[in-house]
Structures are given as structure tokens and as C-alpha cells.
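Before I ask anything, let me first share the structure, which is written out below as C-alpha cells.
Only one protein chain is missing from this complex, and each of the others stays in its spot.
First chain written, first letter: the chains are A and B, and each begins at residue 1.
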Amino acid sequence: METLLQQVINGLSLGSVYALIAVGYSLVYSILLFSNFAHGGFLVIGGYICYYTLAAVGNNIWIASLLALLGAGVSAVLVERVAYKPIRERTNVTLYLLIASMGMSIVIENIFVVTVGGRFRALPPVIPTNPVNVFGLATTSAFDILSLMMAIFFLSGLQLFLSKTKWGLAIRAASYDLRTAGLMGVNVNQLISIVFFVAGLLAAVGGIFLSVRYTLYPQLGLITIKAFVAAVIGGLGSLPGAVVGSLILGLAEMLTAGFISSQMRDIVVFGMLVLTLLWRPTGLFGKHVAEKV
Amino acid sequence: MADPILRLENLNKHFGGVHAVKDITFSLEQGELAGLIGPNGAGKTTVFNLITGVYSPDAGSIVFKGEDIASRKTYEVVSRGVARTFQNLRLFPRSTALENVMTACQQHFRYNFFEALTHMGRWRNNEKSIKKMSLDLLERVGLLEVAEQAAGTLPYGHQRRLEIARALALQPELLLLDEPAAGMNPEEVHVLNGLILNIHRDFNLTTLVIEHHMEVIMEICPHIICMNFGEKIAEGDPEHIQNNPEILKAYLGEEVEE
Partner (left out) sequence: MSGYLEGIIILICINSIAAMGVSLLTGFTGIFTLGHAGYMAIGAYTAAILTVRHHVPWLVAVLAAGTLAMVIAYLIGVPTLKLMGDYFAIASIGLGETIRLILENWQSFTRGARGFPGIANYTTLPVAAAFFLGMLILMRFLINGNYGRAFKACRDDFVAASLLGFKTAHYRVLSLAISGFYCGIAGGLMAGFLTYLQPIMFDMQKSTELTAVVVFGGLGSLSGSIIGTAVLGIVTEVFRPISQYRMLIYGAIMVIIMVARPEGIMGQHEIGPKLLRSLFSRKTVNEVDGTHG
């Protein structure tokens, strides 16, 4: 019973980190209707900026995080402007954006391989990982509690941004119909930049927590495939869906690892993807776009 | 009198809360040239989509050549002899005009996978026939010179005619034309009328035309059905329709093109 609770908390903690990544990814999807495979790159950028800043300013996690988040956000905007903007201005074939995003993901990953090398780096223990007793029922690590809290904090912040600010309103409008939003006076290019900035920022938060959990290396971005799966399960383009899907996925992963085997983890993840796509491709909350004949 | 080739009876279709097609009932005799008119959003294209199996009706029947095809899938309806063109043109833009027509034409000159893989057996003869028939159809609609041009690069009027040629390549018994004159100037409309009349006569084709251009409908359709808000509000010959107050009311506020 205690193991079950432990794994549940582990699962929720992992899921909450996935949620930060999946939400940013779904946000981009909801506006531009394409899967940004380079999303994992923003995660890695966040991780590395944090790592090197920590080394430089003596383990001040606040400064390091701030720089990491800003850096990742800015990088995301740059990627959009350099790679995606020229394509989306010329054509509405999302396949080209998809492939460009694959290319970008390879570029980002390998910039790090080439510059700082592919070895695994452990972040200094700035985020506490000491065991914490939860209501006397189970022991978990402070790290898990913290990552859960951070996720809640940032996702709430996002929710406030979307519901209470002018740009948030513009983003919500654009997620229904980008072109119409543009016709209503929204500066589409600026909006897309803001969306990417937010996505990059959120990915960086996830990146920092994942770096602590799994150590930092250039291919860490590949873990975003799991965030994609989570986003699909929740429904591509739906933000609440991304959160729910992530939690489900995190729980599934941890429960499988705990009670079946660690190797089956990934198979279960992809199995859930395939099942979702077969049974309900639009996911739990996704929108179905019907084509007019 | 033979049975009508097409009979729609109490056809109904909802989209969420919208009752797009409401108890539509009418028939077409074999070889007729009929018009389906009504303001935008009246449900005319939805009727076409129901006939061709793109949507399935919530209630009612669609009897084509004696068989209820309401629940049939699109390709089944097409293989039974129904062809259509589209309001918003659905050509294959990257293929040439000839390829577009050949793609339709091949339905009647089939050969199997093995023959396709090896270019043996019926491949040569059938491909020849397909190409010849397609060229003939292009000539008939006046597009022979642009046969090798990419369909997407053709002028709008040519694209409309190409779509008609492609539909004819299916050798249909019922041809549904969805706003074939949309976007055309009066001269082009006149040419189109001639084309539709020719096709109708030469192929003895039952034809149903959706149009907003009244010159097309009034000039060439002896049988006209008028819809509004999903319902049939009038049916008859041009004179009857022109004098019908319901129809004038339906179009009030609409720009009726002279």
C-alpha cells in the first residue's frame, strides 16, 4: 500500500513535469496546427543555461532559473522567426513545418553535442531531494513535492495569463481561427512569438526538473516524445487535456515501473498512444475539425 | 411512364442544432435537366452531399435507379453512376488536366495489380483507351490545348470546365453540378450553358444543377426546385418559379444577379 502511494506521488510528480512540456507544445499546436518537434530543444537549452549559470554564480538557483527561462523563451522565439516564419508565410502545408522542426531539433541537440560534449552532467544539488514524510502514509522526496508545486504554480500563472490579459485573450481567439484573429486586428506575428516564448519558458522549467531527475545531456529533449504522447492522449490543442494526459501518463509510467518492470515503461507509453489513436484520436478533450465539402 | 431515376423522399439532415435539410422530397425523370436554386445556406450542397454519400441522412430515402442509396458509401454511389462537381473546385492541382480526367476515366478500364506492376496483360490497351477517352473529353470541353498543363495553373473558367470533363469521364447516369458558373462573367456563362445543353443532349444524362446565376437556370432548366432554410419552398417550370412570391421573399435582401 505504501509502495502504491509512493508510486502515485512519483507518477504525479513526473506527470506534472510532463505537463509543463506538453502544455507548451499543445499551445503551439492550437495556434499553428502543427507538431513542433523541436520543442524538446527548448527544454535542453533551459537545462544547460541553468547548469552553466549555477556554475558561474555559485549555485543561486533563482538567478539560474530566471536566466534559463528567459533564455529558453528567447531561443524559442528565434527558432520560430528563423525556421518557421518563412515557411508559414509562403505555404499552408504543415508537413514542411513538421520537417523543419525535426531539423531544428537535430540542430539544437547537436549544437550542444559539438560545443559542450555529450556527457551526462549532474546539476549541483540546489533543489532539495531529502525524504519527506507525507501525512505519515508514505515517504517521498522533497523534489517530487517541489516539482509538483512548481508545475501548479506555472500552470496557474499560464491560466491567469490566458484568461485575464489582453494577449491571453488574443491567443484564445487565435486558437479558434488564426486568420480571423488576424483580421480582427491581432498582430499575428507578435502573437506567435509570444506563444513560442511562453512555450519555451515552460519547457525550460520542465527541463530544469528533468535535468535534476535524470542528469543533463543533449538528448534529454527526446523525452518530449512522452510529452507529445501526453498531449495526444489529452487531445492535441487542448491545454487542460495536456495536463490531464500528462498526469495519466506519469502515473502509468511509474506504476508500470514499480509493479511490472522498468523496461515495460516505454512500451506502455507507446501502447497508450496507439490505443488512444485507435479508440479516440482526438483524445480526451481535443477538438475535431470537420472539413467542408 | 418509367420510374424516376432519382427520388428523394422526406430527406432530413441535422448538424448539431442546425436542421440543414428538412423533409426534402422531389424526383427526377431519366434524362431531365433540372435546377436546384435557393439562397446561400439553403442546404442545396448538403442535398448533393447526401445523395453522394458524403453525409448520411438522419431520416428519409434516396432512391436511385430503384435502389435506396441513402446508406451507401461514396465510392459505392459513384460506381452506381452518380458524378458531381464542386462549389469550391476540387481538382488535383499538381496533376495535369489530362491526368485529372484519366484518374476518373480509369474506373471503366480496369486492370489488376499484377498487370499494373508488370505493364503486361490489359495494361497497354486499357491505358491507351483511358488516354484516348480523356483527350476526347478534354476536346469536348475545349481544353485540349492545355492537356499537359498543371490543373492548378489553369484560369478559373478552364478549371470549372475541367471538373465537368472529369465528372463526365466517370460515364455517369446522373450528373450533379454544384454552381458550375460561379465566378464567371456573362460571356463565359453563355458558353457554359451551351456546354451543359450539349452534354445533356449527347450523353442523355440526367443532370441536376445548383446555381445562383438565374440566366443559367431559367434558360436551360425546364424543371426547377427551390429551397430555403433546408425546406423545399417551390417546384415547377421557369414561368411558375419566376412568379412565385415565396421565392421572391426568399431572395429578398439577396443580390439576384441579372
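Keep this in mind: a residue touches a chain if its C-beta (ideal position, glycine included) is under 8 Å from a C-beta of that chain, and two chains touch if they have at least 3 such contacts.
Keep in mind that what you see is a predicted model, and the values were worked out from it rather than measured.
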{"item": "Chain not shown: contacting residue from A:Ile61, A:Val74 or A:Met102", "value": "A:Met102"}
{"item": "Chain not shown: contacting residue from A:Leu4, A:Val114, A:Met184 or A:Ile260", "value": "A:Val114"}
{"item": "Absent-chain interface as seen on chain A, which is shown", "value": "29, 34-35, 82-83, 86-87, 90-100, 102-107, 109-111, 113-114, 225, 228-229, 232, 236, 263-264, 266-267, 270-271, 273-274, 277-278, 281, 291, 293"}
{"item": "Chain B residues touching the omitted chain (full complex)", "value": "52, 54, 73-75, 78-79, 83-84, 86, 88, 90-96, 99, 102-104, 106-107, 110-111, 113, 116-119, 123, 126-127, 130, 149-153, 166, 170"}
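Basically, only the chains that are shown with their structure count from here on.
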{"item": "Chain centre separation in whole Å, for chain B relative to chain A (CA means)", "value": "48"}
